[in-house]
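Some chains omitted; the rest stay in position.
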């Protein structure tokens, strides 16, 4: 029997991606959807906006959800154990808390709870053991449910390849420059006049997130990782896919060839939405490229790519010793896909 | 009386920019032009390609050069003291040597001679004293003329703001990530299918140039600067303007506010094509932006912008201590404009 | 002595273009500016939005207006004879009426009054005689001032080359397909996700305007022109410049070569902002092109291009007999520039 799930903020870019990726899901069944357009069907509510906020959508709303009625987040049935939240920041916080209090497990893409000490911030291939925080959270907050967070897209995309590096060589310093897609700004989001023939070298709050969130993910359950990190996060004119240039000072010398092997061998989760190879390493000098590689990553779901991170140009340089490029799909791996993967992990670990 | 000048490779993107920027020049008069299309007029030879390889050109070839006949590089009159070379790499080398031998001073944008020990590699605001190498070059090579090189565009754009930093604090490490415009690839250059909705994180030879050329420019006439440098050079979808994210480890602590002041006060050359403020510092959190700032920079020439570098987001970070963004126009400051500025410097210093 | 002018909606895309094009104007002096940000200086009010809504702006607000204080539209001094309105549709209507009633001559780019029978809708090179409607308007409305309208950008760009055709051959049918720039949608305007790698084949109200406005402009002062017109107006991914494909069935046979000559010879106004050749005809098979030709057009103002319309591919086809392409700059010729040109015409004709 399938696990019933709800989607919050189901009409937005993230919500639409949840709708697409949960279509035909073997374990999860969308039973309740919430957004501002109360009482409308999903088709009526999303209609004209469907598929506009990111790439790779079919031209029509999937049949399975077309006539489902939008309800309020707080009207979600108590018998739905798992809730995916695509709510916007600041709005998400109190609603997610309320639902967790009522007994739901909320997997959230919003930033609001990410940095709370007893909230797991999870990249399933990197720190699944942080789910143990759920017990701590429930005890502390006297909740039946729980909140589990997926990280900011940018952070997720470089934390994944950083994991085998930190595990094998230790990391002292990280410098990251990102070239992020417009779909990261939501819809309508970035004005076309702002990004056509342009780069906008600032995305509000993003650089702080790369610094603080990555340390939480790559640290132990009790303590953030201790490297120092500086980044510039830039918006470039791509639809989907964040490309990140990463320079890493390791504690032990990290031979580029060895790093390459470790990344190639980095294991997947075996979960439905998780790719067989979470890190794809390309050897071509000019890869990864945003448009060519953002949909890489095969798992058990034959319809969806974009769950792998593609790494390339791994090399030993004269400053930090190690540098590489990491590319991921911001609304799949760095978005709804990561949340669904966390949901699948929670399911396997019997939390739902 | 004006100084006669010649332009080599006059039909290409660089050549066209020379043609545009020397239109109405108060000191230089274009007297000879060379390219492959021997015997044709400039209009016939360039015709359909005029203005296509970069932004900001008038829709028509300027009148002054329209009917001038294209000759071979080696047919340039001996009485033309100054030659601007927009020749492609590898082609440039032997032709420029031949012309220098014949007595011309060749200011080249090609890479071929840049790293030769007795060839000055000049950013006029940064290392004008390197022109002293001309004497050494003439002596060593028994030439009447000389070769003087302008650096690679990317290098020029971060070397300028790095100058006050190295002078005041010393520099140990530099990490640079660049987001470069398509006009850097020449015309026809980058295929549209390669860059639309894409980032190409590799530009052949570019990263090596940032490393080696910047050390030569920022070093003394006898010895390169001794910092270490690593970079990723990426092509993004902008027409003109390279945006560069620069992280710098200084020897002495460099307070961001102090750096800002030093950059703002960095003096211009006073030359016709040189801007009053070679480094423009912007305080907005989201500047410089490629499309908005690439044409910044007023000098005595009222028609041409793009000779200043715009710096922004100067800050103290937790890794290297200092980071900033630098933006410049690759075919003006990093292209023909820099060569013309070198020509004006040579004129003022009585080399021509 | 200069004529004092005011600008309404001075912070928007149109308003900014007025500010730029009136900088250093030999006859007009901006004395009053209005927008929503009462009491702020122009720099404070526009600041971060300056230059973002169209191309070709300097990176900074011009000095002359930087410290001017924003006032309310209804607080404009009575001694300012001429008011340029860049107000948004629906907002513009009552304010412009109020100002005309008070004695100002308002030149408006808004649609609100365009189709009123006693309001002149002017392309200065096409139907300057329609200014006679001012007397009729004043009499009918008992106003001291008047309202004069500039047409919709798209309409202006094909009406200009249609004028010599209708005058010489008569016009029965017109079919137009447009490829319009994103700056036509204002700022922030068109979302980047809507236009990247996309065409949006609909712009609200635009097709109706091409039909009704062009007939008013090309008709007599008493009666619209009688041709039939159908159009599709599409948004494509260009920053500035509307390219229009025009198919025309003439009453008398219109030889392509003859049409070409008539367009080339079509006279300018001799006014400061008006180009010497309002219609530039190009012979290349692949012109006009949006980026290459949108800034064409030299007048007495050396700093501003974009006031000419560029026509190309004039030919005799097997359906209607005549077809051609017309390209114009939507925020210059089809925007503030046309309004300023109307202002200059009013000045020459002693209306102000």
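Lettered A, B and C in written order, each chain numbered from 1.
In this section, contacts are C-beta pairs under 8 Å (C-beta built on N, C-alpha and C of every residue); 3 or more make two chains touch, one makes a residue touch a chain.
Please read all numbers here as calculations on a predicted model, not as lab measurements.
A.B. asks: Given 3 placed copies of the single sequence, give me the total number of copies for the whole complex.
C.D. replies: Copy number for the complete assembly, per this file: 4.
Keep in mind that, in the parts below, only the chains that are shown with their structure count from here on.
A.B. asks: Please tell me whether the contact surfaces of chain B and chain C are same or different in residue numbering, using the over-half criterion.
C.D. replies: Answer same: the two copies use largely identical residue numbers here.
A.B. asks: Using only alpha carbons, which chain's centroid is the nearest to the whole structure's centroid?
C.D. replies: B
A.B. asks: Mind checking the centre-to-centre distance between chain B and chain C? Centres are C-alpha means, answer in whole Å.
C.D. replies: Centres of chain B and chain C (C-alpha means) sit 39 Å apart.
A.B. asks: Would you kindly tell me how far, in whole Å, the mean C-alpha position of chain C lies from that of chain A?
C.D. replies: Their C-alpha centroids are separated by 47 Å.
A.B. asks: Indicate the residues of chain B shared as contacts by at least two other chains.
C.D. replies: Chain B, residues with two or more chain partners: 196-197, 286, 291-292.
A.B. asks: Which chain C residues qualify as touching chain A in the complex?
C.D. replies: 52-54, 182-183, 187-197, 237, 239
A.B. asks: Quick check: in the complex, which residue numbers of chain C touch chain B?
C.D. replies: It comes out as residues 48, 51-52, 55, 58-59, 196-197, 284, 286, 291-293, 295-296, 305, 310.
A.B. asks: Name, in rising order, each residue of chain B that touches chain A in their complex.
C.D. replies: 173-175, 177, 179, 196-202, 211, 228-230, 232, 234, 236-239, 243, 245, 247, 285-292, 312-313, 317-320, 323, 325
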